[in-house]
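With one protein chain held back, the other chains of the complex are shown just where they sit.
For chain A:
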């Protein structure tokens, strides 16, 4: 009987504070960066292979929506990931490790990341 006991762990029934959403977004952005870097390295490799390769990467990044979107996604994920990383470092110095400041710092991270996302969009397009 013991082994087949159910476990209540339906995430949709559980409320998460903003600091928790900031944390899971940090992990998601980390995974996006990891996967995205594969494409970035590949494009980097092609661009260094020959003058023709450099031109093809350049024109793709100028004309292809998908390529632009991937680049924008990378920059946005990087922006968020760095900001959340800085928040971690601040907390590592025992600054603002309480509910109110944790909430405020998460808000700041989300807002600045959104600003960076817009700036990245302007720059890419």
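Going forward, contacts are C-beta pairs under 8 Å (C-beta built on N, C-alpha and C of every residue); 3 or more make two chains touch, one makes a residue touch a chain; residues count from 1.
What we mean here is this: contacts and distances are computed from a predicted model.
Per its UniProt record, the hidden chain corresponds to "succinate dehydrogenase" from the list "succinate dehydrogenase", "Fe-S cluster assembly protein SufD", "ABC transporter ATP-binding protein" or "Urease accessory protein UreG".
Remark: the omitted chain is touched by one listed residue; of A:9, A:52, A:66 or A:122 this is A:9.
Residue positions on chain A in contact with the hidden chain: 1-2, 5-9, 13-17, 19-20, 23, 26-27, 88, 91-92, 94, 97-99, 102, in rising order.
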